[in-house]
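One protein chain omitted, others in place.
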Amino acid sequence: MSKINYLPGKEPHPSETRRIFRNVDREGYNPSIECFIEDGGYKLLADALKKQPSEIIDEVKKSGLRGRGGAGFPTGVKWTFIPRGNTKPVYLICNCDESEPGTFKDRFVVHQDPHQLIEGMIISCFAVGAHFGVVYMREEFPEAAKIMQKALDDAKSKNFLGKDILGSGFDLEIILHRGAGAYICGEETSLINSIEGLRPYPRIKPPFFPAAIGLYGCPTIVNNVESLCQVRQVMEMGGEVFAQTGAPRSPGTRIIGVSGDVKRPGYYEVVSGSITFGELLNDLCGGPKEGRSFKAIIPGGSSSKVMRCDAQLKAANGSPMSVFDIALDLDSIAAHGSMSGSGGVIVMDDSRSMPKVLNNLNRFYAWESCGQCTPCREGNPWMLKLTNRMLSGNAAPGDVDLLKDVADQICGKTVCAFGEACAWPTQAFIAKFREEFVALTEPINALKPHSDEARAARQFLGRED
Amino acid sequence: MSTTSTILPKDEAAAQGELNVQINGTWHRFAPGTRIADACNTVGAHVPCFCYHPKLAIAGSCRMCLVEQGMPPRLAPGQEPSYDAQGYQPLQWMPRAIIACANTVSENMGIRTTGNITAEARRGVLEFLLSNHPLDCPICDQAGECKLQEYSSDYGSGTSRFQEEKTKKGKNIDLGPRVNLDQERCVLCHRCVRFMRDIVGEEVLGAVGRGSNCAISCYPGLKLDSNYSLNTVDLCPVGALTSKDFRFKMRVWFLKSTPSIDVNCGTGSNISIWSREQEIYRLTPRQNDQVNSCWMPDSHRLNYKYINAEERILNPTVRTDIGAPQRESTWDACLKLSAEQLQKCEASKTAIIVSARMTNEELYLVRALAKQLGIKEIASVSRKGKSDGMLISADGNPNTTGEQMIIAEKATALEGICSGIKSGRITALLALGEDITAEAGLSADNIKNLDYLLTLAHSKNGTTELADVTLPGVTFAEKYGTMINVTGRIQRLNQAIEPIGNSRDDWSILRDLIILLGSEDEKLAALKSARDLVTIMADEFAAMAGLTWGSIGNDGKAIISTGVTIPLIEREQASK
Partner (left out) sequence: MSDTSNPIEALAAHHDSPGEPFYPKFATSPKLIKEAKKLVALYPEGKAQSAVLPIIHLVQKQFGFISDESQQWIAEMCKSSVIHVAGVVSFYPGIHRKCPGKNHVRVCRTLSCALGGGEEMFALLCDKMGIDTKSMSDDEPVGISADGIWSIEAVECLANCGFGPNVMVNDKLYSQVGEAKIDEIIAAHSN
């Protein structure tokens, strides 16, 4: 294989290990099928088609690959949830609705290296026995949609898709289905409803999960773009070798997207657990902006709980450590009360007001709540109205506790994980930066009416006695 | 439980095809597939629900039915389960509440509807639901039968911490000819949407918008005008959908509900009659899975206005001489006069037209009357139409089956009577419960051929105008009785209000007439209520053998196999 050169200014940091992003920003690389084939593409598919589907599933299980969409569920295990003895069609959906704020990894795969995804997806479809696959792409990727559609057409014309793929007897159609700007469609059952043409309300689960009853009532596997690309890596490296790289319980590489207050924000593909937050932010990202210091980190997309940079943490052995000593892998981050999620790291420096940051997130969740179930539909606008009031100086100290209470009342009581996603930021921001919220309040505000209704109630329903 | 017992409860239950479920500390048994909410409610552990309805697809969206769930611990490979003294596995309680509507029971499951987790979840959901609710109970029709009100009082916190501007949505929206919508009161349970889509098969309602702006709506130009639209009002757990007919008429807590049946067609949908003092305010369907599920057609539901209408006949009227005007009389005088006049009629020239809208008991007495008078010609008016494929039967009479069992008329009996009247062969007629100028095929001129016409009716009609004697009976809401529907199910009518004015229960009019005509039947003379007639008839009709008023119950009993089915019920049973 020829040596890979990257575009000037876009060279990966030496600490990086480019697998999924191998061809991102690569000199002379383009998203055409010719380029991909020339680089050795679709060979893995030909090999995979010679195997038994169960062998591929075993290989993926052996690799310990965990889903890259945010929840970190083992991919191979998810595949085995298709009921035994199933006679219905099986569907596989690629979740390319990348919409968790702070996350921007799938974008570059589908724009610059779509065939990598298609190959991974065909192999996965073959493994689970799906003959119809859907790439669900968010509407905000119009260029990627064109590229992906062309890539699918090209793959079909070369018989990587369609009937009797490469003479294996395996048939597969993959279509591109575009969303229309709704965050909730990243939730797998909402995404399924969106494909069915329904209002994309998430489905209740339990009792049924998509692997048993999904698209059109049939077993359906939904995997993230990066997860499907990682499947291709597993095929290339072999499950055992894949499992040996990176953190033991979350092997492989991770694409970390860093945004916010660092000198060099961007994407970095690193072996999971190989670097710490300190190394990521100070070395790869060049540290805080001039004259600033890091204040807070949201480690895995906007829903993950914020971490305070000056917090005193304790390592597993009891020795003191800081946020910057946490290794970048699923379990290490989880051990310190947050999550690695989708790999979107948002950094805030000491110039930032935390209530303002939370207010921005609350607006996002209030806007994106689908409105199906009560706690989320009613709770999110309430949280937004409370932080709005805090920012405008009309809140009382009690409102800080109320805000946290509202979040607690949503968390764990909703149809889908959006309930947690919207409650965690509020819970964490108040737990970690309570003083900043309280500082915006005035006790006298507790006595003031804050809405037309409250004013009218005072005027007309007030009691003289 | 003694330790000598070697059979574990799980095996004991399994042998009977059941599962052991612990609810609030007590073990119960349920059939597999029972929803947790239903299981809890049957043993008195109340689970509040907005979106869940046993007849509709599961939505699981209101989150009101959150309960605490415990399961036996997951065993490591090779590990043997442990059992307590009673033979149950220990329960591990989950920290997260689950919804009781979508999930079914399983062996050795534990449910807690009391305790902090459930209480907090319920309080939270109610606080959320009320945060943007207009709190306009004083002007809301649903007040008094509103789930939001009930649950708030049972599980809510009593005060609101919400001080922000409320979300504004549409109010007083004309959704269809019979239904009004208030989007601000709506809790978005989607029951109405699911009912119209899945049960009626007309997708006219849907949710629009998203987040806190979600609302139920129909599309402009497409109204909610199905003949089943008012069922959405029943389904609505809050005051979002209200019936235009009932709107602002009466506070529901002043109303008395009486279980009865619909008399507009052969289905005999089970209903509740809602009355206050002597007035009927509304009819609503009453669940009966063999007859009407939980629904009824709007056209039948709204057909109650005649009960309290001007047209009701409040006193017996008689014509003392040929050509003389009708004048009001007293019951004693009128019945005495009628008996005298009937005795003068020649039996072979007298006929009876009865109605298949009468109860079995009334028909039985009509038969006795015919026998007393020696009348051979007796017929009813049939009302054959088309079924709507849902609940409206092709038979427009509610008691054809009963009429056929009791009167057993010949198929051409009515034609014979009509032609007899036209030809002058029949000179006297008793029109009981039917307006013979309407559907029997007789004109006013034909009727003028008669020398004598006696009629039993509750409201003024073409026949009462011409009758020599009009005996004012009552409507279905004012009487007790039984009818047999098209499927052969005997069902009860219950008296919701007293007879209006001086009208009298039809059975007692017939009975008094029979006695005045010289019957010496002591049983008849001793009758206190139509209800007692069931026992008398049970001795005579094989199909009714062993029946009493009490044993029929509020759900009725299938007694005859007619081979006729109710389309909606068939569909419902097939989907199970």
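As written, the chains take the letters A and B, and residue 1 is the first residue of each chain.
Keep this in mind: a contact is a pair of C-beta atoms (placed from the backbone, for glycine too) under 8 Å apart; a residue touches a chain by one contact, two chains touch by 3 or more.
Small disclaimer: the values here were computed from a predicted structure and weren't measured.
S.K.: Over the full complex, note down every shown chain the hidden chain is touching.
M.R.: Looking at the complete complex, the unshown chain comes into contact with A, B.
S.K.: Write down which of A:L7, A:A180 or A:A456 is the residue touching the left-out chain.
M.R.: A:A180
S.K.: Which of these, A:P114, A:P202, A:G260 or A:P375, touches the one chain of the complex that we don't see?
M.R.: A:G260
S.K.: From the listed residues A:N5, A:N30, A:S293 or A:N360, report the one that touches the chain absent from this view.
M.R.: A:N360
S.K.: Using the definition of touch stated at the top, determine which of A:F132, A:F277 or A:W382 touches the missing chain.
M.R.: Answering carefully, the residue with contact to the hidden chain is A:F132.
S.K.: Considering the whole complex, not just the chains shown, which residues of subunit B touch the missing one?
M.R.: Touching the chain left out of view, subunit B contributes residues 169-175, 180, 183, 203-210, 213, 215, 217-222.
S.K.: List every residue of subunit A that touches the chain not included in the displayed model.
M.R.: Residue positions of subunit A that touch the missing chain: 89, 98-104, 106-107, 132, 138-143, 175, 177-183, 194-200, 216, 257-261, 265-267, 298, 302, 344, 346, 348, 352, 357, 360-361, 363-364, 367-368, 370.
The rule we apply is simple: only the chains that are shown with their structure count from here on.
S.K.: Averaging only over C-alpha atoms, locate the centres of subunit A and subunit B and give their separation in whole Å.
M.R.: One centre to the other, that is 53 Å.
S.K.: Show me the residue ranges of subunit B that touch subunit A in the complex, using the header's touch definition.
M.R.: 58-64, 66, 95-99, 102-104, 120-121, 124-125, 127-129, 131-132, 161-167, 187-188, 207, 209-214
S.K.: Spell out the part of subunit A that touches subunit B in their complex, as residue ranges.
M.R.: Against subunit B, subunit A makes touches at 182, 199, 201, 204, 206-207, 366-375, 377-382, 385-386, 389, 402, 405, 409-410, 412-415, 449-454.
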